[in-house]
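Just one protein chain is left out here, and the rest sit where they should.
The letters A, B and C name the chains in turn, as written, and every chain counts its residues from 1.
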Amino acid sequence: MSTLVSGEVVQQHNNRSSCWIIVHGKVYDVTEFLDEHPGGSKIILKYAGKDATEAYEPIHPPDAITTNLPKEKHLGTVDPNTIVQVVKEVTEADLRRKMLMEARPPLEEILNLHDFEAVAKVVLPEKAWAYYSSASDDEITIRENRLAYQRVWFRPRVLRDVSKVDWSTTILGQKSSLPVYISATALGKLGHPDGELNLTRAAGKHGVIQMIATLASCSFDEIVDAALPDQTFFLQLYVNRDREITKRYVQHAERRGVKALFITVDAPQLGRREKDMRLKLVGDDAGAEVQRGQDVPKDQGVARAISAFIDPSLSWDDIPWFKSITKMPIILKGISTAEDALLAYDAGVQGIVLSNHGGRQLDTARSGLEVLTEVTAALRARGVYPSRTFDIFVDGGVRRASDVLKALALGAKAVGVGRPFLYAFSAYGQEGVERAIQIFRDELEMNMRLLGVRTLDELRPEMVDASAIHSHVGTQPEDKLYNSTYQPLALAAFRSAKM
Amino acid sequence: MSTLVSGEVVQQHNNRSSCWIIVHGKVYDVTEFLDEHPGGSKIILKYAGKDATEAYEPIHPPDAITTNLPKEKHLGTVDPNTIVQVVKEVTEADLRRKMLMEARPPLEEILNLHDFEAVAKVVLPEKAWAYYSSASDDEITIRENRLAYQRVWFRPRVLRDVSKVDWSTTILGQKSSLPVYISATALGKLGHPDGELNLTRAAGKHGVIQMIATLASCSFDEIVDAALPDQTFFLQLYVNRDREITKRYVQHAERRGVKALFITVDAPQLGRREKDMRLKLVGDDAGAEVQRGQDVPKDQGVARAISAFIDPSLSWDDIPWFKSITKMPIILKGISTAEDALLAYDAGVQGIVLSNHGGRQLDTARSGLEVLTEVTAALRARGVYPSRTFDIFVDGGVRRASDVLKALALGAKAVGVGRPFLYAFSAYGQEGVERAIQIFRDELEMNMRLLGVRTLDELRPEMVDASAIHSHVGTQPEDKLYNSTYQPLALAAFRSAKM
Amino acid sequence: MSTLVSGEVVQQHNNRSSCWIIVHGKVYDVTEFLDEHPGGSKIILKYAGKDATEAYEPIHPPDAITTNLPKEKHLGTVDPNTIVQVVKEVTEADLRRKMLMEARPPLEEILNLHDFEAVAKVVLPEKAWAYYSSASDDEITIRENRLAYQRVWFRPRVLRDVSKVDWSTTILGQKSSLPVYISATALGKLGHPDGELNLTRAAGKHGVIQMIATLASCSFDEIVDAALPDQTFFLQLYVNRDREITKRYVQHAERRGVKALFITVDAPQLGRREKDMRLKLVGDDAGAEVQRGQDVPKDQGVARAISAFIDPSLSWDDIPWFKSITKMPIILKGISTAEDALLAYDAGVQGIVLSNHGGRQLDTARSGLEVLTEVTAALRARGVYPSRTFDIFVDGGVRRASDVLKALALGAKAVGVGRPFLYAFSAYGQEGVERAIQIFRDELEMNMRLLGVRTLDELRPEMVDASAIHSHVGTQPEDKLYNSTYQPLALAAFRSAKM
Partner (left out) sequence: MSTLVSGEVVQQHNNRSSCWIIVHGKVYDVTEFLDEHPGGSKIILKYAGKDATEAYEPIHPPDAITTNLPKEKHLGTVDPNTIVQVVKEVTEADLRRKMLMEARPPLEEILNLHDFEAVAKVVLPEKAWAYYSSASDDEITIRENRLAYQRVWFRPRVLRDVSKVDWSTTILGQKSSLPVYISATALGKLGHPDGELNLTRAAGKHGVIQMIATLASCSFDEIVDAALPDQTFFLQLYVNRDREITKRYVQHAERRGVKALFITVDAPQLGRREKDMRLKLVGDDAGAEVQRGQDVPKDQGVARAISAFIDPSLSWDDIPWFKSITKMPIILKGISTAEDALLAYDAGVQGIVLSNHGGRQLDTARSGLEVLTEVTAALRARGVYPSRTFDIFVDGGVRRASDVLKALALGAKAVGVGRPFLYAFSAYGQEGVERAIQIFRDELEMNMRLLGVRTLDELRPEMVDASAIHSHVGTQPEDKLYNSTYQPLALAAFRSAKM
């Protein structure tokens, strides 16, 4: 039984010299932890002597505090009779958000993945929108990710019997109802109280594979506990400076049935995301506590502190170690050149994700789709493509089933989709994710028929014209003076101005 | 003589258990038909016990109901003395539309085909505009169709005696006053009460060939009956799962003098047209009843239901059968690759239409004009181009006579024009279509003179520079920050602000 | 002495059966001429029995009426005592125009040629602006003319002694203070009461060569009479169906000292210029009377009637005849392909103008600058370039001295500039033209220094990078949904909203 602590007592420990907080009804003494907190001490002190649950919730897994704080600092349960009711102030922003949620388009009017984003943009708290939607520097790569798909055109075949079309596939030996997996995204509770569980429940129901993020708001176990029997998960991994933490995390995941390990290799440091920085999102990526435990140079700001647990020394030399600690297939997530794809192949991993981290890391890096064409060419030149033991995945910018088909035609085994599912549950919860999956199904059926393929195996490189994929054209500066004197043509005019 | 049915009696059959409706003064018991209606039962029940003519009219051929409903459900003629007068409510939208029709620009101010579209956009009911103008997914292909023509530039020749220029031609053995035929479009009555007859009358008067659409609002016979003696028609065909229906339809057309059969091969399933879907156009493509008769999975929505009669299993293996049921030249409409063009040639058909269905099917498919260059190259490589027995047509995006001349210079025999004629009669009826034909004539005369050709035979590939036709350039994401700090140049300023 | 005719008598002849008009104080009986008038009878009948001078003036040379009307229809001089004073109504448009002229930027604030156009756009009567600025069809070529120059980039050389730079040249054996000549434009009086004389006076003063237009508002002799001794003119020629008229016109020009004959070969028929057509400019190009005299099919509208005197049968076979009637150098104006450039060379003329008629004829024809590169390549391949006996000129789209230098570097002898001078005098009369010439001088001096050339002879093809000149890129349709959800980056925000 837990000790009962009186709310009045808690309230007295409200400063730097003695700082207690309440999270989920438990009382913790975080005085000595203040300077170690990756998000800085300031944000904790704001809740000194108070209930911090609401601020803690969206950006930490539930076990973050228990894992990181020594047992003796767990002071007990707050006495429910004494706790001063936290009267949550209903702000104008809350009211407005509530009104907007009520005004959302009915789910059946959501016709495509863009719609989810448009709704999420409106209903999300400003900081959540900024965190989810932001990318690095000038956000050129995030937009290029989308544009790249539109530089690839279809060469559809006709007069094939397409009465039956089948878009199911097998990904790393696991059945998937779609050639799409849910890619890892962080801090899901910023968008919805159930966070990543929305993904888990919808994915289970529809036979889609979810990749669990290291920085998820929900803890790994919460997610896996919410799964259906035999539901398939992959694990996304940020490698910790302390390899023991990483080892425990990976082996725990394997024990719980995760089927593949996706090691993020494009994030030795988190990118500068200015849209997010402008809003001073306190605790950016702060879900990382579970991985923390290093010295953090406190003077370099939140973003740097947060990413401090990620090991910038990670290198090819570490791959054998990963192979020694797990039997899961290992996939390197974040490859951007043919050179590194060959190194990965040589390192004996089971696959790669051609990805630029959704445009959130190195700006003006190329899109995964573009890299795909050079990677398959290089592997083919080596005589190791296509391969049954080395799979290529692509993520970034996918919004239509036609994008998926383009990537597959060019050699990808499946594509990862992140933000669209995040926006889907931010706007509509689990049902939004299900609707998104349904949209993929509808579009895949239509596009496969119109493209003249019955199964994904029938997709061929010659079904697309990707000759413009490497075309990076920035049009010349316009002639502003000429354009401001040129008078555009007008159409025939109606008689009345009342129109 | 038909039985007289009292209006009051009809009104009592106003629900799902007994549902009678009046169409064109006749009474029908559609109770058992409710669940078979491709447009769903809901829209019929709205008129249960009432006169449904006005809703029925624009999206069904007149004989749809008599063909589909067993004789015993034809209950007789409504007693004109008893029928409750349907007082048509004049809505604000009706008033507004009337006002707009009166304010239309006079026809002589219509200078080009764009003008028709601009007028139609304003005067058409919102749903009709959405149905006509919509295309699939992101509507990239519909716009590319237009842009492709503008990537082809003229190389005009001078100092040729162009005092006489002649733009008449022969299409599939039939004389045509223009190198343009009226391509098939559906549901003409949404735009004008006379529907496709506007096309028929104008085409007859000016020696232009009309392609009759399977999904026309007017029935095939209505259209042919409205023709002048010797007026030429082609027939567009959606192939029915029930080949007998198709056979009867084709053979009936041949008997009535139709000169060529254009089999649509790019629509095993209708595309998702979101502009249209957003307006929930009930009965989309519902003119298809005449072709109906299959089991329709009702739970998949209207669009899927509607297209259910179209056979997705249609394949190259079916071509011999078509050749066995008709002596008309057979043209495959919707070819998009050189590979399929060669298959078509080998299959012994008389021609192909390079088309993406006006952008309404597979989005990011290439334009017909672009495909034309690869198809002529492939046929030439085979040694079968130019050919007297195999013609190539192009449709999609044509708005100027100069577009027509570009397509012909690159090897097309003639081009199909659809929406512009549809918009012409939606805005101005038959006279609009005649004006559109006149505009083609004026532009052809001018452009042929300026290009230095006297007859269409003199058009040569070297008269155009099509080197950019395969250039699919999506410009890079712009540098928003830079562009928002850059201050554009200004022109010399006038002294007074009163301007 | 001329007969005196009473104003009251004139007023009685105010209808189709007897129609007299007054022009410049003279009375004419135009009853029988009504149906022959190229601009149609309607516009004349508007002035039946009245003074038509003001409408006649801007679009006819002064001698048009006396040349075209038989002597016996010249009824005499109107009696100044009887003529009813034409009280010119001062319209709101007149007042507004006057106000705008007063508000014009002072001439010294005009810094470039765009400024003239911007001022002219505001101060010109709407119809004049439409006539001057319009081009054919979608006005793509007129804009391409400008853009083509901006696809050519400089490769400037440094550390050359450029203390003295000289931009004078010799054009067809005639000295010119600029490598620019004033190209022919029509109907100058629409823009300024002195019409083309503004050009003549400024050109004479500054040693620039003027090309006299067949369709000038001022008569040929008026223009030549206004010249300084030894001032150089070229003549632009529309060839008449009646070759005798052309012969007289050419030989008269030669006798009066014109130094070269530029035969327009790209206008067998005038282009459709919709911006102009929308304003129903009565009498478009009506200056052509002096050339008139053919049967004109009245039912085809004004534009067609007007261009009727131009001979569409003009062909290469006519070149020997031109050589037989004049000793002036003959230049073919309006060549657009290497093929025709070679034919011109073979025909023994002295040069060609690579031109698309300012975008007013065949739309989507390429720019003269682009054609220049293929023409010099073809002539070089023939071994006849560079040549001392065959010069290449370019016109269309020139707005900067840098454009001139680009064309010269690529092989042009000089460039023609039309509209900018037209806008210059429309806005500021003769002084505007002088300022335009000064701007060319200033820019030439600066640009030659910065480019590292001291004389025009030093310009070399390798001083420009013209590798993009043939690049005709129409960017892909944008992804409207994506772009409308993407939130552009913002800059740091000021604290106060009062800015």
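Simple rule for what comes next: a contact is a pair of C-beta atoms (placed from the backbone, for glycine too) under 8 Å apart; a residue touches a chain by one contact, two chains touch by 3 or more.
Here the structure is a predicted model, which is why all the values come from computation and not from measurement.
Asks: Given the contact definition stated above, which residue among B:60, B:114 or B:272 touches the chain not shown here?
Replies: B:114
Asks: Which is it among A:166, A:230 or A:339 that touches the chain not included here?
Replies: Answer from the full complex: A:339 touches the omitted chain.
Asks: Looking beyond the chains shown, say which of C:147, C:245 or C:342 touches the absent one.
Replies: C:147
Asks: For a quick check of understanding: of A:2, A:170, A:315 or A:389, which residue touches the chain that isn't displayed?
Replies: Within the whole complex, the residue contacting the unshown chain is A:315.
Asks: Pick out which of C:43, C:162, C:226 or C:384 touches the chain that's been left out of the picture.
Replies: Hidden-chain contact among the options goes to C:162.
Asks: Write the list of chain A residues that the hidden chain touches.
Replies: That gives, for chain A, the contact residues 99-100, 102-105, 109-111, 114-115, 118-119, 122, 137-138, 140, 265-266, 268-269, 271-272, 274, 277-278, 311-316, 318-319, 332, 334-337, 339-340, 343, 361-366, 470-477, 479-481, 488-489, 491.
Asks: On chain B, where is the contact patch with the chain that was removed from view?
Replies: 112, 114, 117-118, 121, 129, 133, 138-139, 143, 146-147, 150-151, 274-275, 278, 399, 473, 475-476, 479, 481-482, 484-487, 489-490, 492
Asks: Extract the touching residues of chain C with respect to the undisplayed chain.
Replies: 109, 111-112, 138-140, 143-144, 147, 150-163, 400, 402, 442-443, 445-447, 449-451, 462, 465, 467-468, 471-475, 480-481, 484-485, 491-496, 498-499
One rule holds in what follows: only the chains that are shown with their structure count from here on.
Asks: Smallest number of touch links from chain A to reach chain C?
Replies: Contact-graph shortest path, chain A to chain C, evaluates to 1.
Asks: Do the two copies chain B and chain C share over half of their interface residue numbers, or under half; same or different?
Replies: different
Asks: Through what angle, between 0 and 180°, must chain A be rotated so its C-alpha atoms fit those of chain B, rounded to a multiple of 5?
Replies: That pair's rotation angle lands at 90 degrees.
Asks: Central chain, going by Cα centroids?
Replies: B
Asks: Which whole number of Å gives the spacing of the CA centres of chain A and chain C?
Replies: Computed from C-alpha means, the inter-chain centre distance equals 61 Å.
Asks: Which residue numbers or ranges of chain C touch two or more of the other chains?
Replies: If we look for residues of chain C contacting two or more partner chains, we find 114, 118, 138, 274, 278, 473, 475-476, 479, 481-482, 489.
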